[in-house]
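Of the protein chains in this complex, one is absent; all others appear in place.
We call the chains A, B, C, D and E, going by the order they appear; numbering starts again at 1 in every chain.
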């Protein structure tokens, strides 16, 4: 999806900055910056906004060679307007977009795949996307990959009542489930998930950090206090940091710590994904000193 | 419709300037600036882009008090990218928009209406808009108003083959038909239109000016040569100038002259309608001297 | 008046953003956005800055059809420079401006007028404006309209000593008097005003909210704590919110609450009036969630 | 004077870039860039716009240590709007400005002065400025300096009929008179000026170059054809180039050539004076090749 | 290399837009956009400007996985200032940069390489780069790849006298030599090159198009006349177009035509490489019509 972010108020005829948006692409970029090999499975229009999506992902080292460029549907748009410091208004131009035409055939998963990350946004887009998610989970299972799932309930796409019956079984089939407290409740709650066999359930607590629950109990880690430039994308940054540490074989405390650290970078920088840290940059958060421009 | 005009190339992640777009609103603004009382019949979403449309039209003195703000559909978007000096790429996000849900009920035409202006874009948007056009023509006839029709064939909305059977009968019912040579051919050609009872047929010749054909013969007037800042909207500017002179009771030569003059303003200024002249400014074209900032 | 707001420091050769300024137009826009029918009585030059004033007010739905466009005097300018986070420097280019030539003849007050709002700035501009104010009060009385008066003492236009003898009798003739503590003292103090027959006296307390005194006693309401983007216009926003609730027939507590709420919007947004809330937006202040872009 | 140049159309609420403006300061900067020692005699407000004037002139190496900073009057403003490619609208906020309060006491002329340059704008500003000009001419005569005079008739400040009786005697007392054909006619015409004892009369011919008439006859030099970025200031650039060559002791052909060359730089660059050439840069006009950034 | 392009005049304290620059990367991007698989051989600093180079090339689909990120030297900078419409000033901050430390070890050429493209800039940067070029030619010969060489004499890096003895033997070893008339003379002239065994010698004629000489004679093709936005990079665009057609197995006339067409895109767009055409866009040049935003 291409995002258009209003610099002032929309009704006054402001300018818009463009970028790309999407919880999955945010996580993909976050993991790539942290040094992992990542492929994005998605669908864009065969148009210039679609080129922006692909150029950006390629720039960030995310593999997009299998992405379909749909000749028959435009790349979706999302408009953002910061109405008040803590009120961002969002408008989707996504119905009929290429992304909503994602299908099982778009799921190309081969070779040495260690992790499949899914979000609860994809199934909200229609039957095709829902089948693509099914296919991806099945394929991940065949390849022995870990499946992580971020609930990401988007109230503007579907109600909790509509989402719950779709997302709950999906969450139960995942190894790692991530969400806010409300979102985790929407898919049955932490305990039910663990009982259903989910390996770890991660609760995002916003500025208060995060917690992870496993059959062995809960661990909690506080967030970093940084000036808020733009909180959009902070959850995805956390997820990328958490999954990166997971892929590195680190324990729960280090996983939460890296997640919180990545989240702080996202919050302290304008843009959804632009401020995500590289592995070397993770250290800057504590540093606060004029390091080299490198 | 809200327009988003890329400042650079879309695939490179540029900024976009927003404004409003639409052949009918361009003509409405042009007539209002030239001193006429104008009402715009249309439909916008009950959203901030819709507010931009209404605020802009109100600012320009165009009456919008009867415009429906549709709670169930967003205001349409149009994206522009200047790929080469003479190649502008256009993408509509208009399907399912409020504008495409225009219906006969939106046509509020009362009181002292002297002119109804229609374009061939509206019927391209669906059955509702087509009925709205029908209703408007019928109502104009009841009120004794002149009906002008700008063919405005938009190839990205429908093919010539699809458009011809819809637009031709519409054109034949108008008093004034305006179009490029190709467009006039699409609705049967100048002669057939005159034969069918159209009072005057105006051919837009781009930089070469324009011509008007009546049963009495053809008159032609050359265009002004100005540096091209942005040719989008030039045709609508011409139409506004032409119709303004018509409303003032001027003859064909003066109608063409005012149309060409208004067109030159549009071409010489960035934006579709932003540079349209007020009545006082019409004189500036020849002047070229440092007039007062007023 | 047209405002030119320096983006950096003036002496360094910065850019300026333009908008319109004026306590009365701020209140007018605030009331219009809250759904009331408003007319602005003023005077602008027959120049492009004057067009900016009129276009903006029309865009905001404020009636300006009776505003005189003065051919013999320019629209006034006001320059702003943010020198320090809490020091804004102001320079008027207002002497000899159209606004300073306002006269009793410009006061067109007819029909169903429920409220006349005046400020202490107008009488500072000269004899003509002072007569216009006199005429407006007289006319409001004839029409049975409530008269509200915001003291708005501008030290850069006249000293407290010069202002007091002019503003005090004016305040005493009003039904509602609004001002900071200092300003209310300048016109005799809360008690004296009540004694003189003023129905309600409202004290603006900045970030601490506001209080209203009536013969029945005082009520106080705390302000909203929001990040400060630009405090210019906050007082006018409060006034608009207060008067809106008054027109809706609400009690003192609701009047103060809506005033404080509108003030918070103004403070949290760049621009004097740009961030003023619509009636629907009033609820956003507590919301803090990604609502639709509408 | 501080100039505010609209980036778009004023009525649409555009941004303004600030700089300094004034025929005399343009010539002063032009001469300084060409390597001459220059002092500017003027008056600014004791305000930030005044600081911008002084900072800019100092940056350009123009001596301003004797300039009065007027505590009682603001620095004048001039607004520019490019309405059409060849129509620039101008609005002065200059009445009552510090510059209009220039007086004979501001004229500090001492030491080794070789040239005094005057324009016909100063006497248009009032009695004080007129006396300042008188004083300057008298003082230049005492010091044995050449007096150059650019007619610079500004129709927005005074009519030709008002200007002629003031400017004609002034022109006759100068050694070098510069103007367009119309301006030279306003002060009596080339022949009358030569008869009155003027040493050389220079006619600016715009894009066609310039001509100089002396008792020995006329010489003419064609202008450079360059793309027009901004023609404001071209005449002052020409004057600076011409006077620079005069101070270097060059003949009429070289004087015209340097004037035309400097004029071409001004025309090809945005801004009134920003593009004026240094002595080394004069050669670039023919060069057209990627020289060093120096 | 990272380019910093002044938006105004450097001495006035302007802003700079950043991008990447380099004849080789321009050609690489051009070929990639035209659908070919391209690898860039170069060296950047392990700093953020270096990341900009790599991100941009990856975005454009150019393979950079073998590029060394030098921890001990910064990425080079190049500053541009447009002093006059046809005078661009250039300043390198390139001595000691990572790029100047390129060495034979950086040349990774394996697998199915059909073409190696070299420029005369690389050998100007020092002994290491010169050895890298030698190594690349040797390796290309082993792989049976065509070698193309663009003379690209940069007078700011070395004089013609210094360049000739280095570039001439290099040119003679190439299969395709490209340059302006002057550059081709610097390496011995068209005839000497053909005699030495060069298969085709291409003369870039700027706006006049280009010519190709082979042992069979000369063919010439005129350039496209387009408004000049920025002529930097036009030669590289031509080279990319020419080589693309060569790789497609097209004859000389089509090679020149595609080169000229690509050059026209570069000239008509701001930026060195930003406007290079995709294969589908090549057709737009003749089209001039509002195509889809895709």
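Everything that follows uses one rule, which is that a residue touches a chain if its C-beta (ideal position, glycine included) is under 8 Å from a C-beta of that chain, and two chains touch if they have at least 3 such contacts.
Note that the structure is a prediction, hence the values are computed from the model and not measured.
Asker: Using the touch definition from the top, which of E:24, E:60 or E:81 touches the missing chain?
Answerer: In the complete complex, the chain left out is touched by residue E:81.
Asker: One chain isn't shown here. Among C:69, C:89 or C:172, which residue touches it?
Answerer: Looking across C:69, C:89 or C:172, the contact with the absent chain belongs to C:89.
Asker: What residues on chain A make contact with the chain left out of this view?
Answerer: Looking at chain A, the ones touching the missing chain are residues 226-227, 229, 265, 268-270, 274-275, 281, 284-285, 287-294.
Asker: State which residues belonging to chain E touch the missing partner chain.
Answerer: 4, 9-19, 47-49, 51-52, 55-56, 74, 77, 79, 81, 89, 91, 93, 95-96
Asker: Against the chain that's been left off, what residues of chain C make contact? List them.
Answerer: 8-10, 12, 79-81, 83-91, 156
The rule is short, and it goes like this: only the chains that are shown with their structure count from here on.
Asker: Out of A-E and B-E, which chain pair has the most contact pairs?
Answerer: B-E
Asker: Counting residue numbers used by both copies over all numbers at the interface, does the chain A-chain C contact come out same (over half shared) or different (under half)?
Answerer: Since fewer than half of the residue numbers are used by both chains, the interface counts as different.
Asker: Using the average of all C-alpha atoms in each chain as its centre, how far is it in Å between chain A and chain D?
Answerer: Going by mean C-alpha positions, chain A sits 61 Å from chain D.
Asker: For chain B and chain D, let me know how many angstrom lie between their CA-based centres, rounded off.
Answerer: Once rounded, the distance between the two centres reads 46 Å.
Asker: Residues of chain D that touch two or more other chains: which are they?
Answerer: Residue numbers touching two or more other chains: 9-10, 12, 79, 81, 89, 91.
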